[in-house]
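Structure provided below as C-alpha cells; questions to follow.
A single protein chain has been omitted; all remaining protein chains appear in their positions.
Note that the chains take the letters A, B and C in the order they are written out, and that residue 1 is the start of every chain.
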Amino acid sequence: MKIYVKYFASVRDMMGKDSEDLEIESSTSANELWKSLTVDKKTPVRVLVAVNHEYVDKNFNLKDGDEIAFFPPVTGG
Amino acid sequence: MKIYVKYFASVRDMMGKDSEDLEIESSTSANELWKSLTVDKKTPVRVLVAVNHEYVDKNFNLKDGDEIAFFPPVTGG
Amino acid sequence: MKIEIMNEKFDPWEALVDYKKNVLLNDSRIGATSVFVGTVRDFNDNEEVENMELEHYPGMTEKYLEDMVNSAIKKYNIIDGLVIHRVGLLEPTDPIVVVATWSEHRENAFNATRDIMEALKAQAPFWKKESTNNGFRWVKPSVEQEDTANEV
Partner (left out) sequence: MKIEIMNEKFDPWEALVDYKKNVLLNDSRIGATSVFVGTVRDFNDNEEVENMELEHYPGMTEKYLEDMVNSAIKKYNIIDGLVIHRVGLLEPTDPIVVVATWSEHRENAFNATRDIMEALKAQAPFWKKESTNNGFRWVKPSVEQEDTANEV
C-alpha cells in the first residue's frame, strides 16, 4: 500500500528530506515504520507521530493512503 | 478636634450629602462616629470605612485633621 | 507604570499600543503581554441596562490601583503594568477597565493581570449605579468580601 511521510524540524534535518512517498506492507504500525526508516540512524529520544493530522499512538496501524508525520516535541506560542 | 467626613454611593444617598466637616471629641473611633452620625437612620448592613485613603478597622481612633470616608462594598471593574 | 481614571470614553487598545510604543518602546525582554478588558453589558441580574454611572474616591482609588500593580510587579517579576478605569456615564459596549502586564514569561503575565483584576474588584473604591426600565439601582458586589474588618 502507498503512504505519504512527512518530517518536520529537527527530524527533517536528521532525515535529510521533508517528505517521501512509500510503498509498505499493509498493517505496518507507525512505530515499525519509524524503526525501518531510521535503522541506520541515531534517533532522538522523543519523536511524535501524527496520522492524517491527528496525534496517534505509536502502535497505530497504517492504512493505504495515510499521511504520517514524524516530528520533535512542539515549541510554538 | 476637626475631621473631614466623606460619603460615597448609596451611603451618600442615605446621608443626603457627600461630605461634611465635623468637630468631634478626641479619640473617637470610626465606629463610634458612624453610630453617632446615623443614630436616627436605618443603616445598611455593610458599610466600609477608610481613613486618609486607607481601609481601617472599625475601632480605628481618629486624629485631628483626619479624612474619614464611609461607603458600601465596592463594585468596580 | 500607568494608572489613569478616565472621565471620557476611551479606546483600551489604542491606550495600550500608545503606552507600549511611547513608554516601553521596544523592550526586547518582553515575551508575554496579558490584557483584560471589561465592558458594559446590556444585561445584568436579569434586567436590561440602559446605562451606568461609575463613581470613585479620588485619591484613594488611584493609591490602591498603584499599590495593586506594584504588588503584582514584585510578586510576579513583571516588567511593567497599566490600569485605566472609566468613571462617569457609560453605555453598553463601553470599555470600563483595561489591565495589562508585560513580563518575560507567560505564566507571570497571566497571574499578574488576573491578580490585579481580582484585587481591583475586591478593594478599589469604585461604585456602579445602573439605569434600567425600573429606575436606577446600585450594583451589588460580585466578589465575596470575606474580610469584614473594615466594616463599621
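Here is the rule we go by: contacts are C-beta pairs under 8 Å (C-beta built on N, C-alpha and C of every residue); 3 or more make two chains touch, one makes a residue touch a chain.
Quick caveat: nothing in here was measured; it's all calculated off a predicted structure.
Note that the undisplayed chain, when the full complex is considered, contacts A, C.
Checked against the full complex, the candidates A:K2, A:K17, A:K41 or A:K58 give a single residue touching the omitted chain, namely A:K58.
Residues of chain C in contact with the chain left out of this view: 13, 16-17, 26-43, 92-93, 104, 106, 109-110, 114, 117. Residues of chain A in touch with the missing chain: 6, 8-10, 30-31, 34-35, 46-50, 53-58, 69-77.
The criterion applied here is as follows: only the chains that are shown with their structure count from here on.
Computed from the mean C-alpha positions, the centre of chain A lies at a distance of 72 Å from the centre of chain B. Chain B and chain C have Cα centroids separated by 25 Å. If each chain is reduced to the centroid of its CA atoms, chain A and chain C end up 49 Å from each other. Multi-chain contact residues of chain A (touching two or more other chains) are absent.
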